[in-house]
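A single protein chain has been omitted from the complex, and every remaining protein chain is retained in its original position.
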Amino acid sequence: MPPTAAELMTVNAARLLRDGETVFVGVGLPNLACNLARRTHAPNLLMIYEAGVVGARPSRLPLSIGDPTLVSGSTLVCSMYDIFTLYLQRGKVDVGFLGGAQIDRFGNINATVIGDYHHPVVRLPGSGGSMEMAAWAKRCYIITPHQVRRFPEKVDFVTSAGFLQGRRQREEVGLCGGGPQAVVTDLGILEPDERGELILTALHPGVSVEQVRANTGWNLKIAENLGVTQPPEDEELRILRLELDPQGIYLK
Amino acid sequence: MPPTAAELMTVNAARLLRDGETVFVGVGLPNLACNLARRTHAPNLLMIYEAGVVGARPSRLPLSIGDPTLVSGSTLVCSMYDIFTLYLQRGKVDVGFLGGAQIDRFGNINATVIGDYHHPVVRLPGSGGSMEMAAWAKRCYIITPHQVRRFPEKVDFVTSAGFLQGRRQREEVGLCGGGPQAVVTDLGILEPDERGELILTALHPGVSVEQVRANTGWNLKIAENLGVTQPPEDEELRILRLELDPQGIYLK
Amino acid sequence: MASKLCALADAISRNVADGDLIYAAGFTHLIPFAAGHEIIRQRRKNLVLARATPDLLYDQMTAAGCARKIIFSYMGNPGVGSLRIIRQEIESGRLEWEEYSHFGMISRLQAGASGLPFLPMNPTAATDLENRNPQYRRVVDPYSGKEVVVVPPLNPDVAIIHVQRCDVEGNAQIWGIIGEQKEAAFAARRVILTAEEIVSEEVIRSDPNRTLIPGFLVDAVCHTPYCAHPSYTQGYYDRDNSFYIAWDKLSERREEVHKYLEEWVYGVPDRAAYWEKLGPETHQRLKVASRLSLPVNYGEY
Partner (left out) sequence: MASKLCALADAISRNVADGDLIYAAGFTHLIPFAAGHEIIRQRRKNLVLARATPDLLYDQMTAAGCARKIIFSYMGNPGVGSLRIIRQEIESGRLEWEEYSHFGMISRLQAGASGLPFLPMNPTAATDLENRNPQYRRVVDPYSGKEVVVVPPLNPDVAIIHVQRCDVEGNAQIWGIIGEQKEAAFAARRVILTAEEIVSEEVIRSDPNRTLIPGFLVDAVCHTPYCAHPSYTQGYYDRDNSFYIAWDKLSERREEVHKYLEEWVYGVPDRAAYWEKLGPETHQRLKVASRLSLPVNYGEY
């Protein structure tokens, strides 16, 4: 069975993680990507949840970011204030995963509102911990399906900062985090160029540049050395399908 | 056996505590006074130690403020940052006990230095938690032997604030604590008047006004309704001598 | 030790008034649903409902007409989607709101708990929220000359905290996700505790480092088993994820929501009746096998 769009994104996200890193994990695909990395090339990946759990070893798929399975058998549980001060603001988190309704040309994310803030057309959940994760995790990754409404030229509201209007603007604020390093979609991978603009750096096998451009809301630049991602290996798919999400809750 | 000076001070200090209060306790006589109050009129006195222990029930006399007997069987242990923020600065402490090398006319205390700060004649231990206790405990009490060198007109260094140069000056800072309410000595009790100046309000039985004035470094005022303290009761002395300090470490 | 044990209905009627600012604490874990339902039954109005994650409880209280305003940092049905009621009320302009990031929200509570006029946070470069919420301010760091972002204290009129175990005075122990329960208790003017178990003072004193809330802060102690359902209590029962998913569907239509409130809130006198009504299948589904902590030695001194 060929990989689903979700499997493709999860496998490619997992490959971005390095052994021994600390990762601020969200539920859904980021959680699956981290667990896949732990079972393949990064056995010492340390998973941190904004709920205050460090070194989680979930024995089932958590629906929420505060599931009890994250706690039982974990290494450490602390308060939210501790997580945001001692871990995130102190610069102890290597990787953060972000999501949102809109991601723009410079990797800024909107998870707050479509339309005017004070007179919302669609009111979204808001920042949660993503404002700080985007600022202070050393590297951030975004996993999202590639649709034109999700990739506008400019987001309606900057819930969490990418490179603002360009890399220099982010640098002026002096954040300890390096900003978004990659957006993994079901069509390929976008990465920031030297100006901080997201450009297409890799396609998944069988996907065309035109497909990606048609699903992106700005005039997407293509990297000179545009690559093609390695297809998911059988072992990666086996772990995802049989061990991590046997009921296909997130991956179907 | 008549009461010793230390017993006299301890009994009179204990009587200033009310049932159900939270008390920030130091070692030595304040610890004895609190435990005496708990065994007499204030069984629900809650003892808090700056080391982070709440509801201590020491089963032996602690030498230091961080003795393990304070922890075993206590109600709650927390960090020092929590004790100083959540308990003291938040205004949750009713009574604090203070000590120091010098106490002046307006109840300011010096526990830092005799002589110039940068070229000390005698270097004392410093503030510890007393700067904040004096500011934020609702009421403060001082227990100290009555000697002229301990009661100068003006302290060399204000480690913790009494009424500064007068009550109004303290009020201008807007502290949540009411300042020193009494100084219990081996000769009697001093209390602040409406200007915040410490005046003699009670003598221990058998002590003369002249004795007190001779041992005070400023022109001590005498309260109009100068009282005489109730002598220690047999039961109070029995508890102190047989239960709390049977070896007479602090009371002899 | 003075007992503060009382019925939850009495605790709410004595401590929660119309117009109060309420903080029903818990990050996914230990959300005091029973207390929120009691507030609905007692028909409190014009409440300001503050919580990092409003969760279904504030959706229900908003649907029941208790809320004037909501203060939050993530307004979602965790892992499922949006909170439809609160979202509609905000989109239609019928509900005031005040919004932070999680860190901003938690810093407000920590400042409130600490008696501080503000707490600083490093800038995040994302200024849109800061520019729309005048409670955010900036202060110049006197050491570097750079700016930090600050928030003022949040001091709820009432904090409602669900705990695994406490004694009758309210000395409370919590384990598992401890979110912001301690901070909410210290920040609030009044504290209502609900507890899965009321234990003897000796149980608490056997492990003082486990105690997060000292009894002297607490106004009422209510023995309320299963208080947190459909949220959970670590070690006592599981999170009812299927209810969270069902609410997403149910809350699409207001009639359904009101039917739910009629049947499960107004239609039951208290949490015991609610739990009974859930039935043995649900009880069975949410049961949890035991996994005990290893002891530590405090020593006899």
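Chains: A, B and C, in written order; residue numbering restarts at 1 for each.
The rule is simple: a residue touches a chain if its C-beta (ideal position, glycine included) is under 8 Å from a C-beta of that chain, and two chains touch if they have at least 3 such contacts.
Please read all numbers here as calculations on a predicted model, not as lab measurements.
Colleague: So there's a chain missing from this view; which of the remaining chains does it actually touch?
Modeller: Within the full complex, the chain not displayed touches A, B, C.
Colleague: Quick one: say which of B:His41, B:Arg123 or B:Arg238 touches the chain that got left out.
Modeller: Candidates B:His41, B:Arg123 or B:Arg238; residue touching the omitted chain: B:Arg123.
Colleague: Among B:Val25, B:Ile48 or B:Val77, which one touches the chain that has been omitted from the display?
Modeller: B:Val77
Colleague: Considering the whole complex, which of B:Pro68, B:Pro152 or B:Gly217 touches the chain not shown?
Modeller: Touches the omitted chain: B:Pro68.
Colleague: Identify the residues of subunit C touching the omitted chain, counting contacts across the whole complex.
Modeller: Touching the chain left out of view, subunit C contributes residues 115-122, 137-144, 146, 148, 150, 152, 164, 173, 175-176, 178, 203, 206-207, 209-210, 234-236, 238, 288-301.
Colleague: Tell me, which residues in subunit A touch the chain that this view leaves out?
Modeller: Output for subunit A: 20, 22, 44, 46, 53-55, 57, 59-60, 67-69, 71-77, 85-86, 89-92, 136, 176.
Colleague: Hey, which subunit B residues sit against the chain that's not shown?
Modeller: On the subunit B side, contact with the omitted chain comes from 27-28, 50-53, 62-68, 70-73, 77-81, 84, 88-89, 108, 112, 117-132, 134-136, 157-161, 164, 169-170, 173-176.
Keep in mind that, in the parts below, only the chains that are shown with their structure count from here on.
Colleague: Counting contact pairs per chain pair, which pair wins?
Modeller: Looking at every pair of chains, the most contacts join A-C.
Colleague: If I average the CA coordinates per chain, which chain comes out farthest from subunit A?
Modeller: Of all the other chains, the one whose centre lies farthest from subunit A is B.
Colleague: Need the CA-centroid distance for the pair subunit A / subunit B, whole Å please.
Modeller: Roughly 57 Å, centre to centre.
Colleague: Two or more other chains touching the same residue: where does that happen in subunit C?
Modeller: Only 182 qualify.
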